[in-house]
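Just one protein chain is left out here, and the rest sit where they should.
Right after this comes chain A.
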Amino acid sequence: MSYFVNEKGYYGDFGGAYIPEMLYPNVEELRQNYLKIIEDESFQKEFHQLLKDYVGRPSPLYLAKRLSKKYNANIFLKREDLNHTGAHKINNTIGQILLAERLGKKRIIAETGAGQHGVATATVCALRGLECVVYMGEVDIKRQAPNVARMKMLGAKVVPATSGSKTLKDATNEAMRDWINNPVDTHYIIGSVVGPHPYPDMVAIFQSIISEETKKQLIEQTGNDQPDYVLACVGGGSNAMGMFYHFIEDEKVKLIAVEAGGKGIDSGFSAATTALGKEGVLHGSRSILMQTPDGQVVEPHSVSAGLDYPGIGPQHAHLFKTGRGLYVSITDDESLQAGLLLTQMEGIIPAIESAHALAYLEKMTFTGKENVVVCLSGRGDKDMDTYMKYFNL
């Protein structure tokens, strides 16, 4: 069985390009060119140079000794939190900005929830001198003020999405509308492994640097590039896909994707897509999404703005349906406690997104021999307000 995209843009039953005709030429232009461009030697050279000198890669693979002792396993943290701009998002935006340049685009648009992808996009636009417009839900603009300020300082125009729930999914709709209205000069940098083909594949390729490095680092540190488990949080699922990518076809490596359970799966305030969702079409691809019986998209809830999305990428839907990946969920409370635990045991304040992945370690049992890699997708600076309120700091 293949876990990767086929020539028609599908992962098993999922994927495709469900887009109105107005977007067809843009998406088709990308589809016809993305692999040619990415595989080109000069692109690879420039991409890797920037990842090394600008982003600060390779990010360390850190054996968390105190955490390992607590859980009775070798717990490795893939430190995406140490990247420039504070999360894995920059891997993808560096790749896409180089691609946009090669396609001759002059203007960049993006959507953002927590602001991490918006900051990463504004950063690469500043780096390359391109115009940048970031759509962000009005509600998220209020709750992520420092990231909004960062984007503005970097020269981006932040446009509030005022429709629907005024959060990430509405920002995504607004960005798509912008793209429809500006089909020739604009490239849309989607921030996760969602959207019409080829976005899920393209973003996964850019994020696959995470697992590529992890394999090398595991050999250096353990003599074996095959961990027993890899864990990552999933909203749309880009850090998870990057963390899984080079392990997907090695079925001995168990893949664990941790979704945001919010206040509990049955509470009505959750973003646990695989538990609550059904197959359908959202934002241009067939996947699994939270929806009413009538096919209207349901508002998700999570304490972490980055996981607050009602769908998952189509490749995740395929890994879930085929059983290749284990899809679980962690509540808001469990994730915040796990964030505090990492802070106090290892001196690392994680993003609340990443803390979801860490929290699942509590639910696993180990024999003391297992090698476990957790993707620490981002740092917690942006979440200090939430941590402060929750722990009365």
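Just so we're on the same page, contacts are C-beta pairs under 8 Å (C-beta built on N, C-alpha and C of every residue); 3 or more make two chains touch, one makes a residue touch a chain; residues count from 1.
Operating definition for what follows: contacts and distances are computed from a predicted model.
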From "Dihydroxyacetone kinase, L subunit", "Tryptophan synthase alpha chain", "Benzoylsuccinyl-CoA thiolase" or "GMC family oxidoreductase", the hidden chain's UniProt protein name: "Tryptophan synthase alpha chain"
Among A:Arg66, A:Arg177 or A:Lys215, residue touching the chain not depicted: A:Arg177
Touching the absent chain when the full complex is considered, from A:Ser163, A:Asn224, A:Ser267 or A:Gln344: A:Ser163
Among A:Val281, A:Met345 or A:Met364, the residue in touch with the chain that has been omitted: A:Val281
Identified contact with the non-displayed chain, of A:Glu21, A:Glu41 or A:Glu220: A:Glu21
For chain A, residues in touch with the removed chain: 8, 16-22, 24-25, 163-164, 169-170, 173, 176-177, 180-181, 183-184, 278-284, 291, 293-297
